[in-house]
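A single protein chain has been omitted from the complex, and every remaining protein chain is retained in its original position.
Our next item is chain A:
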């Protein structure tokens, strides 16, 4: 009973949270000064014109209207939905690649101290390189690769760049998780005379789950961002990245339009976070790790 109530409360609070944002937006738009709020010459709150802040319901309505005035243009909703699915697909590919690479790196680093010392600084350094700098490189290198007759496409480049962002939290989180077992547990495994592989499966992997789940969620968010940004940098059509740029051009005449792909991006972010939530349910028993005082 209490559990159902907790569920219910979570849903209500979630809805209230979204409603609060919408209400704040429209209240400010209705009551705020036309020119925004300025401190000296710095604008700290935006203009409230229809151009700068379309009504929330206009943004929603926009989904029902055709993308452009051209005859036969699809509804904005359909266009955004297709683009979102496209980007989500690339992000998912990137996530899978990133998770595999991250896990392998973490395993090797946890196995051999020297590999950890050699590799970890590079792993961290890799995230300081701006994405837009590596995107063209990935594309160029990729164009020279053919794997078993599969010709490297721009989609592959986007997935790899998404993976480039996604592997990082997994590598770091999994490494921490794999090193998390107590000394007592490690002694026990040694006393049982089991090798690295068996103790990995019985002890290290299960106890890394509480570290792994947040890392996987972070990786999912990173993969979505990576996919969208990489689409822009590489100039791949069909996804949300290009759509953001294309629709932004329409802002002056159709201020609600640029918001459509942004909502699309939010939606696929939520979908991927939700997918990790499901994974968390499957791995639930192992989340007890570390909670025990034993």
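Note that in this section contacts are C-beta pairs under 8 Å (C-beta built on N, C-alpha and C of every residue); 3 or more make two chains touch, one makes a residue touch a chain; residues count from 1.
Convention: contacts and distances are computed from a predicted model.
Colleague: Out of "ABC-type antimicrobial peptide transport system ATPase component", "Alpha-ketoacid dehydrogenase subunit beta", "Nitrate ABC transporter ATP-binding protein" or "Response regulator receiver domain-containing protein", which one is the UniProt protein name for the chain not included here?
Modeller: In UniProt, the chain excluded from the picture bears the name "Nitrate ABC transporter ATP-binding protein".
Colleague: Would you mind spotting which of A:22, A:60, A:120 or A:194 touches the chain that isn't drawn?
Modeller: Considering all chains, including the one not shown, the answer is A:194.
Colleague: For chain A, which residues touch the unseen chain?
Modeller: 182, 184-185, 187-188, 190-194, 198, 202-203, 206, 285-286, 288-294
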